[in-house]
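Right, one structure below, let's go through it.
Only a single protein chain was left out; the remaining protein chains are all shown in position.
A, B and C label the chains in the order they appear, each numbered from 1.
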Amino acid sequence: MKNEIGKLYIELNEEFNFYAPIKDQGNLKFRKVLNPDDIVLDYYNTKIPPKEILFPEMEVLFEYKTDGKNVTEIIERKDLEYKNIIFGIRPCDAHSFTLLEYFFSYGDVKDEIFLKKRKNTLIMGIACNSPKSTCFCTSIEGHPFMKSDMDILLVDLGEKYLVEGISDKGKKLMARLKWLTDAKQQDVKIAEALSKKAEESFETKLDLKDIDKILDPNFEHPIWEEISDICIGCGTCSFLCPTCTCFDVLDQNNQYNNKGRRIRIWDTCQFSLYTLHTSGHNPRKSCIERCRNRILHKFCYYPENYDMLGCVGCGRCIQLCPVNNDLRSIIERINKIKSKKEEKVSA
Amino acid sequence: MVTQTKQNKNLEETWEPKILAFLCNWCSYAGADLAGVSRIQYPPSIRVVRVPCSGRVSPYFIIKGIMDGWDGVIVSGCHPGDCHYLTGNLVARRRFAILKELLEFFGIEPGRVNFMWASAAEGERFANLIKKATRIVKKLGPNTKFSKKW
Amino acid sequence: MPNPYIPKLTTVKDIISENKVNDIKTLELEFMKEEDYNRFEYIPGQFAEISLIGKGECPIGIASSPTEEGTVKFTIKKMGTVTSGFHNCEIGDTVGIRGPFGNGWPIEDMKGKNILVIGGGFAFSTLRSLVVYLLNEKHRRNYKKITVIYGNRDSGEVLYEDVLEEWKKRNDIDVVLTIDREEKGWKEKVGFVAPVVKEIGPSPGNTVAVVCGPPIMIKTTIAVLEELNFKDEQILNSLEMRMKCGIGKCGRCNIGNKYVCIDGPVFSLAELKKLPSEY
Partner (left out) sequence: MSIETENKKIEEEMREVARNLLREKKVNVVIGYTKGTVPLSSTPIIITSENNVDKLIWNNLCYVNLAKYLVPRIPQLIDPEKGDLKVGIVSKGCVGRALVHLSVENQINLKNVKMIGIPCNGIINRKRIEKEIGEKEILELFTSDQDIVVKGKDFEAKYSYDEYINELCKVCKVKSPPKIVDFKDSCLGECQEVKSVDDNFTDVVEFESKATQDKWSYIKEALQSCTRCYACREACPMCYCNLCFVDQNKPIWFEKTTEISDILSFHLIRAMHLAGRCVACGACSSVCPVGIDLNLITRKLEKIVKERFDFISGIDSNKMPPMMDYNMNDREEFMLEE
């Protein structure tokens, strides 16, 4: 099927927005495919996380018309009903969509903009045959061949793909693709072997089992100063994190045609402006608090609120941090708090 | 097709640029006044913002102006040595030099941003320079590159 | 479900300048559509995201009580871009509103108890909402003794003078006003809120203390209340945080795993003590 990606694209492009990894300015990103030849599938992972398909860096919440001073009409977005296919996504990033879904539907008021788009999205992922050295999805109960977050999972067998429909949505779509051939037992076995091999090849193993229980009582611990001492306070780790969701809201006016729009743009807890009150008070005024918030949000608040870690183990923050403030070593240092305490108790 | 180009040509001829002008209170603003009182004709393209000194004009004002869709920006102050605050225009001149070079480097037509000196007694010079600046900006056409559009 | 970011439109019906410095104004808003108003069911202590479309949006506590039908009131201090915009509003302007958000004062749990309302300065708006609600003839019999202690920097800063006058005339509520420094013509108490609370010495038995004000006032008042043997569960607090969305999505108002906009803004002192002190 490998050379039939184009065929797949042509068949689905009319009905769906077809997203796949594409090289843009030297960086691999998920973009709407215009030419199936652009699709890059021989890759580890994209630099920009695929969350930007459903939660773009800049997104219009609504538009409005004014009479020069006052609003006369509010125009809702109508493009949320489009159907999307995300093709070639890795299992860790697919898992991030599950987390985002949890997050955006938390509370009484749900984020309908995201959820509507999510509902109309079909995830067609490719299993990870060879994880990167910075990947640690097995440590967060994920797996390079994890199916649960996908609609269809492809396994790269070298010459061909093994395609498996997982959700009803995915199975339905597969039934439409008449040119797929039935898989041989032998191919399924190869896939299983590949899965095992991939799982064994992980270099990074982190102990994240009770991390929320260690973090919760250690809100005020000297370790946070130590962790944040080299942090320069940029937003790389959170902008490129597949599960980070914070945003800022602002209004834009077009004074020429009396139109305007309210947009949301990615924001990050790493900036001091993020929590600055109008009065000048800032609850998280230094890098220490901001670094702590990021770690706690992912490894303590997420488990407390959704019973899941807020990290998918993609390793983007490890690879792209400008000062190489490695998340793996941060977690190791946090785990040490616990073992130190235990030592004390036993002594 | 022919009619369209004709129309475009017409548009080009009738199009008048809108230029944001920051005039220093002590010299150029008075100069503009003098030009008006002396009934010297110059194109009605500028919209004036009076500032205490050309040194008050931050690069933010200029870039924000271009971003907001003005076709050009003019900053006018006292001649070097004549500043009401002694050195305000000298400080401003350094800033403008860098801004102008950087704009050019970024590929934004440098003609959109113009700096000039005009004293309170130079009504004629003021009018002439505005004419010249308007001509330059008009030649460049509407500002579409940098202005926000959606 | 509809897009939660779309505000309902209202018109400004009345604008009242609340203090002498003229930096606090109360805006009375009337919904353009009847159905929007009917859907806007709130309790005292909740807030709404009100927006001047084109300028931005900000979370403001609702100052009116649900018992005052027809309009919704917001008391706004001139601080930043959006609030300055509100101060420049004229009657008849359009204002967007989303909400109500937050948990509000626990009016159900307060039933059958004495209520001690302690407010300082401009934070009195949601307390006004609460007291007006409690004093409503339908609700008054559900609650026991009501005491209001309201402190200000000077007499020019006292908000809602008309309702305060009304309350003073009634015999089912005690109103104590105080200002920081003595002033000519001021007949009420003088001194900070905390010592005044101490002086009055409310008894903690079957009482809920509602405290709202600037951080330093909260800190000193809570110390006094604890001295008077109030338990942590009996002291209620309304927190402030920078907010954008009001629905727990934009992320910035979290304290620990709680979001002030959905789990708050009202927390009891007992709850607050469990949360990290990052507010």
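Keep in mind that, in the parts below, a residue touches a chain if its C-beta (ideal position, glycine included) is under 8 Å from a C-beta of that chain, and two chains touch if they have at least 3 such contacts.
These numbers come from a predicted model, not from an experiment.
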{"item": "Visible contact partners (per top-of-document touch definition) of the missing chain", "value": "A, B, C"}
{"item": "Selected from A:L8, A:V33, A:I48 or A:I334 as touching the chain missing from the view", "value": "A:I48"}
{"item": "Which residue of A:L80, A:L250 or A:M308 touches the chain not shown here", "value": "A:L250"}
{"item": "Sole contact to the chain not displayed, among A:W224, A:F239 or A:Y301", "value": "A:F239"}
{"item": "Subunit B residues that touch the omitted chain in the full complex", "value": "59-60, 63-64, 67, 74, 80-81, 87, 90-91, 93-110, 114-117, 125, 128-129, 132-133, 145-148, 150"}
{"item": "Touching residues on subunit A - with respect to the absent chain", "value": "24-28, 40, 42-44, 47-48, 57-58, 130, 132-134, 229-230, 232-236, 239-240, 248, 250, 252, 263, 265-266, 268, 271, 273, 287, 318-320, 322-326, 328-329"}
{"item": "Absent chain, residues of subunit C that touch it", "value": "80-81"}
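To be clear about the criterion, only the chains that are shown with their structure count from here on.
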{"item": "Chain centre separation in whole Å, for subunit C relative to subunit B (CA means)", "value": "51"}
{"item": "Intercentroid distance (Cα basis), subunit B paired with subunit A, Å", "value": "47"}
{"item": "Set of subunit B residues in contact with two or more other chains", "value": "none"}
{"item": "Multi-chain contact residues (two or more partners), subunit C", "value": "none"}
{"item": "Touch list for subunit C against partner subunit A, complex", "value": "1-7, 9, 51, 53-57, 79-80, 83, 93-94, 96, 101, 215, 240-242, 244-245, 247-252, 254-257, 259, 262, 276, 278-279"}
{"item": "Contact footprint of subunit C on subunit A as seen in their complex", "value": "61-62, 64, 66, 69-71, 74, 76-77, 103-104, 106-113, 219-220, 245-251, 253, 260, 262, 264, 267, 269, 274-279, 281, 283-284, 289, 293, 296-297, 300-301, 304-305"}
